[in-house]
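Here's a structure for you.
Missing here is one protein chain; the remaining ones are kept as they sit in the complex.
Chain lettering (A and B) follows the sequence in which the chains are written, and residue indices restart at 1 in each chain.
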């Protein structure tokens, strides 16, 4: 894993753990249950990517990821007791986690030379599966199915990143641009409630 | 993977993606959610088999599987808007996917020389887990628990296939016979509502 991908992943772990604790805080979990949800949110997507790509699971070889998830989760937990937070504040770290994990997941897959469509799919899995796992464990309908643009944004960002790198753009710059794009479009989609049209077969 | 197993798997991916879209069509998913469910239904069982057997996950090395799932899913989606379909029509591609994936999963496991009971279990996992994932994501009770013969049929078909191959029967003929048997018995079980007896401990 390149150094940039390493730090992007650590940041993604931290914000996803925070989002997990903020959502779990609405339920009456005990402290350990809350930590489990922080771990699931922070490690779930990247773990599934690594299993599917047959890589060493990223946090098994390096326990710093576990420590970052634990630290971010506990810090969020105590901060949330001091400050009154709006109910949906977890959507912001969640969007940051979506952007960072999608970029990191795409980069890891590209480094393993899988086909481009598979690489974009790995970006989406890394970006969304931690949140899906968190929502399932919290018994909430996964954000990915709630109607505003979510996985679609991750997928387009991942495809643009792959296109840029295949076209010879500087990987670091492309990654930052793709990450900012995903984060911004996701927040815009939440703010103005933008989604794909819904369909129903007869 | 032998050539026959390759084409059986592509066909299984197509019919399972179609079954996923037909079931998801009853819910108000958006287009991307529907595609996710088609992918989960078409790729879930084989992915779990490959992870458990420590093989390269079948669609990671060859993105044609993703394209087939995408194409079959979209075609089903548009077809379902033109023709009025009965609510349970997805049971037919689902039964075809069960039969094809069970045969393919058993063949893949046998080629890796795992013990016969493990091979039959891999057939069942490959056959049923895509549908279980689809039903869980659609928030429906999994077919496998709904009472008519389902996993039982896959298991018996897989065991018969293993027995035939161990007895020296031609593998291709055995595979076709086992697939037709699973498909036919599954449809018969649906038509006449045949299930195992249910039990309750006191």
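As a convention for this text, a contact is a pair of C-beta atoms (placed from the backbone, for glycine too) under 8 Å apart; a residue touches a chain by one contact, two chains touch by 3 or more.
Bear in mind the structure is a predicted one, so any value in this text is a computation, not a measurement.
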Residue among B:61, B:117, B:173 or B:188 that touches the chain left out of view: B:117
Interface with the undisplayed chain - residues on chain B: 51-54, 114-118, 121, 144-145, 147, 151-152, 155, 195-202
Hidden partner chain, residues of chain A it touches: 21-22, 25-26, 28-34, 36, 39, 47, 51, 54, 56-57, 59-63, 66-67, 77, 80-81, 83-85, 137
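Everything below uses one rule, namely that only the chains that are shown with their structure count from here on.
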Rotation angle (°) superposing Cα atoms of chain A on chain B, nearest 5: 120
Inter-chain centre distance, chain A versus chain B - centres from mean C-alpha coordinates, in Å: 30
